[in-house]
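Report on the structure given below.
Here the complex is missing a single protein chain, while all its other protein chains stay put.
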Amino acid sequence: MPERPFAEQLRDENAHLWRTLLDHPFLQGLAEGSLPGDRFEHYLKQDRIYLVELSRVLALAAARAETIEEIELFTGLLHGTVTGELRSLERTASELGLTAEMLREVEPSLVTQAYCDRLVRVGHEGAAGDLVAALLPCQVSYPAIADRWVSLAQSTRAPYRAWLAGCGSSAMRELAARFAGLMNAHAGRADDRGRDRWRRCYRSSLRFELLFLQAAWEKMSWPACVAADCTP
Amino acid sequence: MPERPFAEQLRDENAHLWRTLLDHPFLQGLAEGSLPGDRFEHYLKQDRIYLVELSRVLALAAARAETIEEIELFTGLLHGTVTGELRSLERTASELGLTAEMLREVEPSLVTQAYCDRLVRVGHEGAAGDLVAALLPCQVSYPAIADRWVSLAQSTRAPYRAWLAGCGSSAMRELAARFAGLMNAHAGRADDRGRDRWRRCYRSSLRFELLFLQAAWEKMSWPACVAADCTP
Amino acid sequence: MPERPFAEQLRDENAHLWRTLLDHPFLQGLAEGSLPGDRFEHYLKQDRIYLVELSRVLALAAARAETIEEIELFTGLLHGTVTGELRSLERTASELGLTAEMLREVEPSLVTQAYCDRLVRVGHEGAAGDLVAALLPCQVSYPAIADRWVSLAQSTRAPYRAWLAGCGSSAMRELAARFAGLMNAHAGRADDRGRDRWRRCYRSSLRFELLFLQAAWEKMSWPACVAADCTP
Partner (left out) sequence: MPERPFAEQLRDENAHLWRTLLDHPFLQGLAEGSLPGDRFEHYLKQDRIYLVELSRVLALAAARAETIEEIELFTGLLHGTVTGELRSLERTASELGLTAEMLREVEPSLVTQAYCDRLVRVGHEGAAGDLVAALLPCQVSYPAIADRWVSLAQSTRAPYRAWLAGCGSSAMRELAARFAGLMNAHAGRADDRGRDRWRRCYRSSLRFELLFLQAAWEKMSWPACVAADCTP
């Protein structure tokens, strides 16, 4: 019997975290239309910062790729993030009255900064497989969220519906499948030490995905003791 | 009238954060002897992770220094951290029953990881002055803490007294003065854009210093929603 | 009287090197059609390695850019290099009987490796302006070569004509102008220390551009004392 693909092993090993993430009240509120607008705004603002930093991480992956095919792959992902996802987010934000200037002035929350700095650090220091493992939870979460909430999504508010539709778009599904395929290819060539390291990279990012939703739900920026001095 | 040294400007501009840090109940408890041992243990365990990561940051500073004098300086600081501070922390920990193995198994808390990843990122990407600004709050906090609490320190518990004595040691004071001097030297050669960037580096690290104490005080590891899955 | 744009200052300060480069017998041979095919092949093979490494450098520039506009700019350049210049070179090579496999097996010469490692190092360590200065000579050399030899180019051999036409294409001219503009913008914000550093980055790359032609002209790989062991 062939071994289960590594990307599926990772998912199964973190089933509890995935369930908590997919059932998160922030997503339920999005799908049902009950999510207060300020919480969605908080999410969008922080997500823009995440996408800019993700671009840097994908660029680092291109810079350090082992083959020209991987350079092409990560260049394509980077180009898509910069010209596609970021623009799409800015359009959604604009419909909610958030201008490009307003987005640019947003400070990262503790969770956003910690997540992005972790990914950038892996981009500087990790092997190619480390970065794939660290980016995988984000990529596969979008279609998983769409599938979980598709039955409710048609009746929710327009910007929420558009966001959920984006999660389940064929572009997102293809991207998620490509990352899972990359992970499996790396796992097939690696030893147990490598796969254990990737388990930790994956778990760490999955936890940040969940914290990212939680921070939006609670509109958390920084702990109270330093928040008053949050101005840059 | 000569301009105030930049390191002092930074301190003044963040007077409120500094006061909150120096008056923190964790430090008061240390100085009075009332701090519960498990909170001090939490601090030591996380501080060991910080010192290991600080070593990496100092190594990056040496690698990217502009002159041989700076290479020598950061090599000396790195050597001192690895052979001095880390060993000293391990001795204190050992007196409290924490073996080297126990220390190695500790997972970084969210705050520790976020702080360290930020410093390492600056180490990879920043100019030399950025790193000096980002390391300055930690270095100058030790003698400032010693000065703030010296009047109480003699009557506190032995390991707390040893820790406070370490903060105020001549080695620590010299180190703090050297970092302040480096910062002033960089500021003298820089333009406003550079100094503004360093203000942000400094502020960010100072906030993390405060969060680090707060996390020890509350024995915080990760937010509840992901803490149960904290095992690596 | 306004100061001369920095990119033009750099060109003037290195007029002698530029003249030697533009008058190089390799280019004359290309334009007249007298260049032996094996020397052009040597050039193409090494240039492919250069373009792959240039992609990594542009990716590092995107990763470390200060603004989202710069991320977009370098992402566009990277995307263009990977999907445009590299493909175009492979087409030319294919017309000369060089398959993709043959190109992949080529080892970098000493000059190619030294030039690429220098650029990649600047990509990891330098500030944004350093990288612009280090990439500028290559970018502006293409249209300068086309202008120098356009009068002869119509009567040369087909692959040489295509290569010269590529040098003078509007895409190449726009790219060169954009890099010069970036350099001038950086120079306007910098102090003398920064500009002096960029002078050295520029000069170093310009010398490598000239050595790159010279190596193709002499079909140099590595000095004789190690060349026999050149197999990887």
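A, B and C label the chains in the order they appear, each numbered from 1.
Methods note: contacts are C-beta pairs under 8 Å (C-beta built on N, C-alpha and C of every residue); 3 or more make two chains touch, one makes a residue touch a chain.
As the structure is a prediction and not an experimental result, all values here were calculated from the model.
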Only one of C:9, C:28, C:184 or C:214 touches the unshown chain, namely C:214
Omitted-chain contact residue, chosen from C:22, C:68 or C:110
C:110
Selected residue (touches chain absent from view) among C:11, C:124 or C:186
C:124
State which residues belonging to subunit B touch the missing partner chain.
52, 55-57, 59-60, 62-65, 68, 71-72, 74-76, 78-79, 82-83, 86, 104, 123
Touching the missing chain, which residues of subunit C?
14, 16-17, 20, 110, 113-114, 117-118, 120-121, 124-125, 200, 203, 207, 210-211, 214, 222-223, 225-226, 228-229, 232
I need the residue numbers on subunit A that touch the omitted chain, in ascending order.
64, 124-125, 127, 189, 191, 193
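Methods note: only the chains that are shown with their structure count from here on.
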Chain whose Cα mean lies nearest the overall Cα mean:
A
Relative orientation of copies subunit A and subunit C, as a Cα rotation angle in degrees, nearest 5
180
Any idea how many Å lie between the Cα centroids of subunit A and subunit C?
37
Could you grab the centroid distance between subunit A and subunit B? Build each centroid from C-alpha atoms only and quote it in angstrom.
31
Do you know which subunit B residues sit against two or more other chains?
124-125
